[in-house]
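The chains shown are only part of the set, and none of them has been moved.
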Amino acid sequence: GSSDDSDSSNAEGDNSSESSEDSNESSGDTPDTLVMGFVPSQDSDTIADTVEPLADRLGEELGIEVKGQVMTNYNALVEAMGANQVQIGFIPAFGYVLANEQYDVEVILKSIRYGSGTYKAQYLVRSDSGIESLADLEGKVWAYGDKSSTSGYLFPASQLMKEFDYASAPELESGFFSGTVQSGGHDNSALAVYNGEADVATTFDDVRTELEEEYPDVMDKLTVLGYTDEIPNDTISVTRNLDDELVQKIKDAFMSFNDDEEMIKIMNDVYNWDGIDEASDEEYEVVKETYQEFKDNIEL
Amino acid sequence: MKSYTLPPKPEKSLFKKLKAILIVVILAAIYVWTFLGIDIDWARAIDRIANNFARVIPNLFSPDWSATADVSLSILETVLIAFAGSLMAAILAIPLGFLAAQNMTGSRILTTIGKWILSAVRAFPDIILAILFVVAVGPNAFAGVLAIAIGSTGMLGKLYSEVIESIDMKVVEAMEANGANKIQILFYAVIPQIIPEFLSYAIYRFEVDIRASSILGIVGAGGIGTMIIFAANNRNWNEMGLILLAIIIVVTIIDFISARIRRKIV
Amino acid sequence: MIQFKDVGLVYPNGTEGLKNVNVTINDGEFVVIVGLSGAGKSTFIRSINRLVTPTKGSLLVDNEDILSYRSGELRKLRTKVGMIFQNYNLVKRSNVLKNVLAGRLGHTGTLRSILNLYKKEDVGLAYESLQRVNISEKIYNRADELSGGQQQRVSIARVLTQKPGYILADEPVASLDPPTSHQVMSYLKKINKEDNITTIVNLHFIDMAMEYADRIIGMRAGEVVFDGPVSEVNEKTFEEIYGRSIREDDLRGGADES
Amino acid sequence: MTNQSKDVVKGKTPSLYPVKTKAQVSIIFIVILGFYFFSMFWTQREMVGGFGDSLGNMFTVIGKFFPPNLSVIPAILEPMAQTIQMAIVATTCAAILTVPLALMSAQNITTFKPLYYATRTLMNILRTIPDLVLAVIFVGLFGIGVLPGILALFIFSLGILAKLISETIESVDMNPLEAMRASGGNVFQVIFFGLVPQVLPQFTSFVLYVFEINIRASVVLGLVGAGGIGLVLNQQLGFYNYQNAMAIIVLIFVVVIVIEYISNKLREALI
């Protein structure tokens, strides 16, 4: 077990690693094999289902075997990192916040997409709906993917709550909007608006590109009404009791991918990333606040 | 016309009549409640399917062959997880099945305890079991094996106990009559009677587990589940078609093989 | 020798299975018990190896009161009293040899029997018993592949391997057709004579009883209403046992039993 | 047979099983064991580290689920009701449609072989599709909501029920049916009078068994947004409200127990 505080304060104490070759005075574990867990963000237009290219390369760079495993549910990843079954996690912002809160997992890097370390959520309405500002949304029907989606729900809800002065999410849903549709995914939300079942959808920017193939007129029929604040991209995080020096090596290895033509291409093809950048916990403060805001009054 | 005597009407006690009426009323109430509660917008549904049919169904039937290698590997992993898991469950369920069988323990209390354990095990969603085992052994197929093993034990134990309760106790008596002790009776009179059913259920469970283990991928416990979710999220119906085809083929083959094995052994 | 002394048996639900039974059966006798359905024939027979326990009186087998026996002694008693059932009670899915060997369970250690490690003599004895009832060629067939008569012969073989001092048979031929019934009864008789094993058989049919028995015991409503050699049986005995001469009553609704 | 008897005659003490049976059973046993070890090897191939802390780790996580936060129960009654309603509709429809399908896939009733094989095959295919896949496809077709959930449960139940019930039908006592036929009844009358009373108790208990399965399957349906309590369970897990999630599991457990109880009572009443 790994209780939250003991790990960070006296990490040397609970060193349970079998490896002894590393004899420097650094704190924490240096396992023989690293396990990398990957939960691709649903807030992205293509979703990769493999972590192998990254794991293989990382293993080469570090000289340690690295195994990768993809999952679609970040609870499992958070818990696995807590139990030190996974040392490196590719976690979306929201999952990172949970992992950090529960098990002191630490962010070291983040992905860069379209040249930015952040993305935002958008409000989609039908072009012919006559809705022109967020205020026009009052009394309309709101489609969102699912309540634990940062861009699909949490950020827009938070923004609207602030702007129109609602104390809690349930009040917003029932007071401001006339109804809500929980669609299960960003694409479904957009389609709900497209099909007239809802008036506004909150999705990542820009979900329409994903739908263009199946629904060629989606770009015309749906208009972006506005955007939310910036949301930090997916993280690369490590467990707290990993050896500092090893963490540094991991950081360097990932950063070196930015200079490697071949790797950039892989990252772009597979994960839709332009690059990798350093990140710190503060950048995720905004998500943390949002989480706190919703945690207890999330409607059952 | 010939005259005839009608039989007396059946005597039903008032209590019985009331009970019958009560049951009908309750059933009717449940259905009214259900149909009031479920509100489906049929117009919308028809509209939806009219729109989506062409987008989904034809694609399902034109599988994306390029993913064949990946899908095969995942489905193989699913089969292995299901096999190892259900074999473990098949064995774990034996003591529980005996515990929950009235005619073996002869004690209502023990039987009830056994049945409750089995029910409790069954109430845990597979997905949460899988998360627990990912925590225990890491995100890999073995976590899936353990999740399947525990998850199936509940159902198998229940089925086993029903088999044990239905054996021919006369044979047990015959063994008693020639001086066999309890353990000998178990091996000579009970086990030969239950083995075929136990095997059938274990094999049936293996088949069910192939389907169940397909969701384990969601939490990183291996198998084809991740691919299903990804195909769904990416609206990649061609790949879904291939996955579906693979599952159907594999389960059918297993069905075929297991039917033969069963025939051999039974 | 088996001695019933004032034996009574009341089932938990209050039915009186046996009432005041006093009977002595000598070694080597072939006794047939007849009576209507529910007369207490099975109860009588099953008391002897304590599959049911009389609630009154004393029951002596080889001069020991078996009513006080507890599990260890009980197993020993049952090892020396073989039993044959109406429905054969074979393990349908096991083969004939294994079924017959089950007769030796009482003589075999637990571990040995679980591991199927029978002594060579036991297997030999089983095979010999099968030969005696002329069915050794079916040794590896599953019990449910045999006809009723064959199954009953296997169950006789099972009892033979037990090398019992007594054989109890509870309606051994009720499920068989007449020629096969005669066959089975003949085997029982033959064993009784050859090995001098005391044999007690329940039968529905008084005619068949008279053909094979040395002695007939008639029961009715838990009581022994006739006990004597075959030669003493006459039309009146018949009426005593069946409670009435059959024919005349048939059309009056057959009130009590059917 | 003759070979065996010869063996027996030669060696005075025959072995307990004929050699051929022994060999066959041993081979099957070895193959199964071999496959098991291969499975264990394969599934543990990616495993890093041993079992050292496994139990401790598990208990840490299990601890987070306790105590269940039962105060949320009132709030989850509605989605639970929705789940039950979905299961009722799906089970009822499946139970009705099963009747003709099960008759058609019972060998002793449907003597017209092509029809028998066609229904059998169709049912077998339906049965192989995981509920998750069904849910995903129906959500793809109808969008999110109870309808795809109901349809997924319906198809899924249909496959199981038709198999179980056709097997029950195949095992009924055909004698009364023959008696009906001998007194001049037609096909429907024979089925209705001879068959239905015989399969009714089994039918009821299988339907209730499938109902129970459907309640639990709704957890999976929730994963892809097909409505019901599963959706809420997922959300609570997503927000790391494990104690709320446990309350939901407890509620599901209670519902399952109640169904089992009703099922037993009904079965007793019918048998």
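Some notes on this structure:
A, B, C and D are the chain letters, set down in written order, and residue numbers restart from 1 in every chain.
The rule is short, and it goes like this: contacts are C-beta pairs under 8 Å (C-beta built on N, C-alpha and C of every residue); 3 or more make two chains touch, one makes a residue touch a chain.
Computed from a predicted model, the values in this text were never measured in an experiment.
Counting every protein chain in the structure file, not just the single copies shown, gives the formula A x1, B x1, C x2, D x1.
The rule we apply is simple: only the chains that are shown with their structure count from here on.
The chains in contact with subunit A as well as with subunit B are D. Set side by side, the interfaces B-C and C-D show unequal numbers of C-beta pairs in contact, with more at B-C. Chain B has the C-alpha centroid lying closest to the overall centroid of all protein C-alpha atoms shown. A straight line joining the Cα centres of subunit C and subunit D is 46 Å long. Computed from the mean C-alpha positions, the centre of subunit A lies at a distance of 37 Å from the centre of subunit D.
Centre-to-centre separation of subunit A and subunit C, using mean CA positions: 79 Å.
In subunit D, the residues touching two or more other chains are 46, 48-49, 57, 60-61, 139, 143, 224, 237. Annotation for subunit A: residues 35, 69, 73, 75, 79, 82-83, 85, 185, 195, 197 touch two or more other chains. Chain pairs that touch one another, listed by label: A-B, A-D, B-C, B-D, C-D.
Contacts from subunit D toward subunit C in the complex involve residues 1, 4-5, 8, 12-18, 21. Interface of subunit D with subunit A (complex): residues 46, 48-49, 52-53, 56-57, 59-61, 72, 75-76, 79, 139, 143-144, 224-225, 231-232, 234-241, 244. Those residues of subunit D whose C-beta lies close enough to touch subunit B in the complex are 24-25, 28, 32, 35-36, 38-40, 42-49, 51, 54-55, 57-58, 60-62, 81-82, 84-86, 88-89, 92, 124-125, 127-133, 136-137, 139-143, 145-147, 150, 216, 219-220, 223-224, 233, 237, 245, 249, 252-253, 256-257, 260.
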